[in-house]
Every structure is written in structure tokens, then in C-alpha cells.
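Only one protein chain is missing; all other protein chains are in place.
Then we have chain A:
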Amino acid sequence: MFNYNFRWNQALNSLPQMLEGALVTIEIALLSMLIGIAVAILLTVFRLSGNRILSAIATTWVEIARNTPALFQIYMVHFGLGGFGIHLSPFLSLLIGIAFNNAGYLAENFRGALKAIPDTQARAARSLGMSAGKAFRHVVMPQMLRISFLPMTNQMVWAILMTSLGAVVAMNTDLYGVTSELNARTFRTFELFAIAAVIFYVITKAITLSARVLAARLFRY
């Protein structure tokens, strides 16, 4: 009945391939965060603009990103857009899907952070002759990004884990994809996925810890 024989050595032989996959996972997560932060800042500006249309675009984005499964979001980028004749590679689909999700969550984080910055900050900046744009860029936004720093690292961890959803778009070069293909060839399911899980854990832990070190430097005030 319980006669599964562990073959760790065989599974561990695949470690180099899996680590290569881990690099792809990190690459996707990092890029998706950079895109996500940029878009989230844009969405925040949309919401602050007072323009109804821009504000509605931002709100819709945030609502969809936060209230539908990330898996659907990635699926839609690949197969949904495919229906319109826009065919993206699995890599791009996964990247865009995660970036979409990141942007929604981060925009909401930014909104919370803005509430913690007194209006008088922008007012002081404006009274020095800064335009609304300059006041946001040089006074409000830097504080917003610092306040959102820890939520951003959470989102980065989440982005790493979300790469495994690449499964639905046949992504096969990231950590999950590589592990899954090795499994299909060798059936060392438990060993392979346990190793992959440890790699995921090490990556996310490294992110959280380095974020803490970085935060100590950023939050000098």
C-alpha cells in the first residue's frame, strides 16, 4: 500500500535544471514588479487627477485585479487576447498577467499610503512654487513609495509564487514548468515538488530578509 521508494539522488540530479527555472521565475517576478509599480503609480495619478474617465479606468483595473483569480487574469491574457488575434508567448502572457495583478494590488497599497501623508505636505510644496505634478513627484510620491515598501515586498513574494500559475498557459521554462516536465518524464513527484518547494521558500525568504535590511536603510528618518 505505502510502497513509494524515495529516490532523492535521482531527483537531485535535476537540481541544475530546476535552478535555471528558478532564475526564470525570479526574472518574471522582478519584471512584473517593475511594470506593476510603474502602472500602479500611473493608476494612482489617474485616481488623483479628478478626471472621471481616468479615475474609472483605475478603479476598474484595481477591482478586477483584486477580485478575480490571478489564474483567470493570466489565462485571459493568453487565450482571451488570443481570441482577438493577439497571440503572446507563454512567457509574455505570464509576465503581463502577473504585472496586471501586481498593479491592482499596489495601486490599492499606494492609496492607503497616500492617506498617511498629510495634505499639508503637498500644500507646502505648492507654496514653494511647485506645480501639482512636481509636488507629487518630488514630495508626495517618494513618501508614498517608502510607506508602501513592506506591502511591495509582500507583493514581490506573491509574484514569485504566482509564476507557478504559468501552468495554465503552458509555460515550461520557469521553476514550476521545469519541475512539472521533469515529473512527467521521471514520476519522482514527491521529491521533485519538495525540492521545488524548498527553492520557492528560499527565494521568498531571501526577498523578505533583504527587504528588511533595505528598509532599515530607506527609513532613516
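Following the convention adopted for this analysis, contacts are C-beta pairs under 8 Å (C-beta built on N, C-alpha and C of every residue); 3 or more make two chains touch, one makes a residue touch a chain; residues count from 1.
Keep in mind that, in the parts below, contacts and distances are computed from a predicted model.
In the listed set "ATP-binding cassette domain-containing protein", "TonB-dependent receptor", "Chemotaxis phosphatase CheX-like domain-containing protein" or "Cytochrome c-type biogenesis protein CcmE", the entry agreeing with the UniProt name of the missing subunit chain is "ATP-binding cassette domain-containing protein".
The omitted chain makes contact with just one of the residues A:17, A:143 or A:189: A:143. Only one residue from A:66, A:87 or A:134 touches the chain missing from this view: A:134. From the set A:68, A:89 or A:121, the residue in touch with the chain omitted from the display is A:121, counting the whole complex.
Although one chain is not drawn, its touching partners on chain A can still be listed: residues 118, 120-121, 123-131, 134, 138-139, 142-143, 146, 220-221.
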